[in-house]
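Note that one protein chain is taken out, while the other chains of the complex remain in position.
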Amino acid sequence: MTYSEELTELIEEFQEIDDKMERLEMVFDLADEVNLLPIDQWTDATRVNGCQSEAHVKVEIIDSNVRFYSGADSKLVQGLMGILTMAIDNGDANVVLTLTPDFATEMGILNSLSPSRSNGFRNMFDKVMNEIKTQM
Amino acid sequence: MTYSEELTELIEEFQEIDDKMERLEMVFDLADEVNLLPIDQWTDATRVNGCQSEAHVKVEIIDSNVRFYSGADSKLVQGLMGILTMAIDNGDANVVLTLTPDFATEMGILNSLSPSRSNGFRNMFDKVMNEIKTQM
Amino acid sequence: MREEFPILQREINGYPLVYFDNAATTQKPSVVIDAMNDYYSNSNANVHRAVHTLAGEATEGYESCRRELKSRFNATRAIITSGTTEAINLVAHAWGRANLVDGDAIILTEMEHHSDIVPWQMLAQEMNIELRYVPVQKDLTLDMELFEAAIKGAKLVCVVHISNVLGVCNPVERIVKIAKQNGAKVLLDAAQSAPHQDIDFGELGADFMAFSAHKMCGPTGIGALLVTDDAFNEMQPFMGGGDMIETVSIHGSTYQKNEQKFEAGTPRIAEAIGWTEALKWLNDVDIKSEHKRILDSARWLAKELRELGMTVYGRHDKNDAAVVSFLHPTMNSEDLAHLLDARGFAVRTGHHCAQPLLDRLEITGTVRVSLYFYNTHDEVVSFVDYFKEILERFA
Partner (left out) sequence: MREEFPILQREINGYPLVYFDNAATTQKPSVVIDAMNDYYSNSNANVHRAVHTLAGEATEGYESCRRELKSRFNATRAIITSGTTEAINLVAHAWGRANLVDGDAIILTEMEHHSDIVPWQMLAQEMNIELRYVPVQKDLTLDMELFEAAIKGAKLVCVVHISNVLGVCNPVERIVKIAKQNGAKVLLDAAQSAPHQDIDFGELGADFMAFSAHKMCGPTGIGALLVTDDAFNEMQPFMGGGDMIETVSIHGSTYQKNEQKFEAGTPRIAEAIGWTEALKWLNDVDIKSEHKRILDSARWLAKELRELGMTVYGRHDKNDAAVVSFLHPTMNSEDLAHLLDARGFAVRTGHHCAQPLLDRLEITGTVRVSLYFYNTHDEVVSFVDYFKEILERFA
């Protein structure tokens, strides 16, 4: 599938890194990319299940434009949220809905993560997509 | 240790047989050697524990002479009783008490038997020896 | 298939092992043994709630067993237990104690294994529950008329799918239908049927199904309870401890919502990994035709034994297991088993943990030959030949 320019760049950037530690460093850095969902807005409704740490997401759609807010107590998880932010935030909802978690596999981040973390990523992805669908 | 002539002969007879089946045939035949303890005299007191089948023994000592009565619903077990009969019946109690179950190992019967059966033999042997001791 | 089972190379007293004690436990193919070996040599770790690679592999291995169980038996809930016995005790404690009240009735059959009797006797005593036993008839089938009479007011029917003594397969579809019409739940003891049939738990409509890995080419120490969602939601926790909780404080605890609620403590990880391979191995077996093959051998064996003067207990109907239980008119059964063992034939004797059934048959035990897919007709023929020799020399 075809990705936005920003996402394509990010995927390439990740693919260029061989060292797992460096890749993790990049994920950590991307934690700053989220639109932060403040802790006082974390609720059962925003919680991503199946994560070992607290991870919360919220979606707003304004004129079919996706706004993605998120936050986690794990910086690694929030880094994954940062990646998802770059992939979908400000995108057109209809385009966003065509996205699959494959892009994360292509980046090589999923197999840099433990199964529990990559399951966590999938759960987050599914939750966000479902929210978008329900709101449309 | 030294065995009675009868027992020595029996041990030698067994040692001469290579074939397990023949050895079992001989054990079966020896079931007739017991002084039969009739079923109506089988009680909890006569029961040998740890046998899979019903096995019962009784000892009488008259003038320090051992009389050994026994019976089982398994012919194989009763055959083992027959062997014990040949080993101790009519013997002097003091001499009988020096006997150990080693003679059965020497005969090669214990390793022709399943562990449960050879345990059964040991239990029977111990019970009989204990009875002799208590009665003396 | 035989070369996949290392133990079949074994010799006993210089003779090739002929393993005819499959209703007690089956042998394991290399894939099962190797998977456990590999787990202990490469991936061993405790499961759940850990980040490191080995823990991830162990968790994935453990949970793959649950997935494989659900898919093989078409179930939505698979609780992993230590075996059939624990699975049935789990129903008694987790469902029975929470949902039955003083004066309720449970239906059992006279054909049940002790593991499907004693837990209910214990519960009956504790809670004043009535136990109604469906009798076994002369033709070795359940008296369905008396079952229909007994079902009125019963809350639970516990029935063995295939008898481990007789091989008789009970009409469970009919039993489930009648139970459902009367609002009773059904617990199926599938210890002997899960190895021999492709069972569709969802389609069958029973509420609980218990079985053991070791009787279907899997390891010892593990089994399962399949449960419908409805029945699952009625179950209260049984054993307490790690893994089954959500939160614990000194004021009280909350529990997991999924199957882990009933899997307290470190689970049977290597065993689950071994069982997964056994389930996959079974998926690749053409069970229908293999079953027919060994059942035919069992029928032939039953006929031969009858001709030799043995009393055979079994009918060997289409869905019955390839089990031949018999008695010699005078020879002691353990003696027979002993003589058989001398030439490498492994059979079981005794009450087979089904004393009420034997009481009904007015016997105290049988000699039992039970076949599985790796047995051959040649083995059965050699059994009969040697059996004749025994009769000549020892009877």
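By written order: A, B and C. Residues from 1 in each chain.
Please note the rule applied: a residue touches a chain if its C-beta (ideal position, glycine included) is under 8 Å from a C-beta of that chain, and two chains touch if they have at least 3 such contacts.
Just so it is clear, the model here is predicted, and its values are computed rather than measured.
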Hidden partner chain, touching residue among A:D32, A:D73, A:D102 or A:D126: A:D73
Of the listed residues C:S64, C:Q121 or C:Q197, which contacts the missing chain in the full complex? C:Q121
Provide the residue numbers of chain A that touch the chain removed from this figure. 20-21, 24-25, 28, 52-53, 73-76, 112-114, 117
In the full complex, which residues of chain C touch the absent chain? 6-7, 10, 12-13, 17, 19, 21, 24-25, 27-28, 32-33, 36-37, 40-46, 49-55, 82-86, 88-89, 92, 110, 113-122, 131, 133, 212, 214, 219-222, 237, 239-245, 247-250, 252-253, 264-271, 334, 337-338, 340-341, 345-350, 353, 355-356, 359
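FYI, only the chains that are shown with their structure count from here on.
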Chain A to chain C: how many Å between their CA centres? 47
Averaging only over C-alpha atoms, locate the centres of chain B and chain C and give their separation in whole Å. 40
Between chain A and chain B, what is the gap in Å from one C-alpha centre to the other? 80
Listing for chain B: what residues touch at least two other chains? none
Got the chain C residues that touch at least 2 other chains? none
